[in-house]
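After this line comes subunit A, so read on.
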Amino acid sequence: MDVHLFVPCYLDQVHPEVAMATVTVLRRAGCTVHYSDQQTCCGQPMANTGCADDAAVLARRHLDLFAGKTTVCPSGSCTSMVSHHYHDLGLRLSATDEKTMHRTFELSDFLVNVLGVTDLKARFPHKVSLHQSCHGLRELGLGVMSERRDPPKLGPAEVLLAQVEGLTLVMPERRDECCGFGGTFAVAEADLSARMGHDRCDQLSQGDAEYMTGNDQSCLMHLDGIRKRRGKGPKAIHLAEILACQ
Partner candidate 1 sequence: MVDGAALAAFSMRFQRPVGSVLKAHPGVYPGPDLPASWDVFATSLKSVGGVLLNAQPSQAQAIQAAIDMGRAPGRVVASAAAARLLTGVTGWETARVTTTPQEWEDVDLAIIRAESACAENAALLVTSSSLPERALAFLAQRILVLVPRNRLIGGFMAAQAELARRLADGEALHHATWMSGPSKTADIEQTLVIGAHGVCALAVMPVDA
Partner candidate 2 sequence: MTARVPQFHVDSEKFLADQERVGWHDGALWHLRYKRDLATQVVPDWEKLRDQAAAIKAHVLDHIPTLLSQFITNAEAAGWVVHLAPEADDLKRIVLDLLQKNGVTKAVKSKSMLTEECGLNHHLEANGVEVVDTDLGERIVQLRHEPPSHIVVPAIHLKRGEIGELFHEHLGTAKGEDDPIRLTRAARADLRKRFIGAQAGLTGVNFAVADSGAIVICTNEGNADLGTALQPLHIACMGVEKLIPTAADAGVFLRLLARSATGQPITTYSTHIRGPDPTRPGHQAHLVIVDAGRRRLFADDEHRRALSCIRCGACLNTCPVYRRASGHAYGTTVPGPIGAVLAPAMIGTAKAKELPFASTLCGSCTNVCPVKIDLHDQLLSWRRRLAREGHVPFSKRFAMKIGAQALSYPWLFSLGGKIARTFWGLARKGIPGPHAGWTKHRDLPPAPKQSFRGWWKSDGQNQGNPTNKDQDHG
């Protein structure tokens, strides 16, 4: 299958290894990966700050660039921005735009629910705790939400991690508590955000986890920054990186 890679702006610049791992995994799953270096940012930081007009400019660019393509992104919140929030920006959306939004998938969702992978031949002999990032979980529905009483169904990240040889998954006590990142919140309410991050690091350390993983590098970057500063806790590693390990 031909897939077009949507690499969130901060991944491109700060965590290219996650995007590289995404390429590896998609190729291993049999996809032909395309990437356009004309892409920049989906507009999420602007949209979440309320600056809809500024976000709309970027959203328009994004939709035109990815028009009608099957797009995969290794971030739940950026995916959700495209698939769920482009409606909120006052844009005129064509049928193609709607299709583009609809065909934008978060990586784990794509692997499990579109490709139906059952074994990526990944090996990662470690104890890993899973941080389910909020937007992927509560907007894209990538997992069981602790608040809701829906019929139980494993999320794609859990499905994939179960396929990894040697990996022991530990779920934190508060399954899906927010890590406190929240985009500009992390800077505007730095103390609150940090306190939430500390608490989340504690929860993700339970069961002697060596690594904490998830499908949103922004949350992981925040958690790992706190982990490094305090000098204890599991190391952050993106789900794609685990899946790429052999």
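How these were chosen: all candidates are chains of the complex that A comes from, given by their letters.
Keep this in mind: contacts are C-beta pairs under 8 Å (C-beta built on N, C-alpha and C of every residue); 3 or more make two chains touch, one makes a residue touch a chain; residues count from 1.
Keep in mind that this is a model prediction, so the values were computed, not measured.
Participant: Since the rest of 1 or 2 are in the complex but keep clear of subunit A, which one touches it?
Facilitator: 2
Participant: Show which residues of subunit A lie in contact with candidate 2 when the two form their complex.
Facilitator: My answer: residues 7, 9, 11-17, 19-21, 23-24, 27-28, 35, 37-41, 43, 45-52, 54-55, 57-58, 61, 88, 134-135, 137-139, 145-150, 174, 176-178, 180-197, 199, 211, 221-222, 224-226, 228-229, 235, 237, 241, 244-245.
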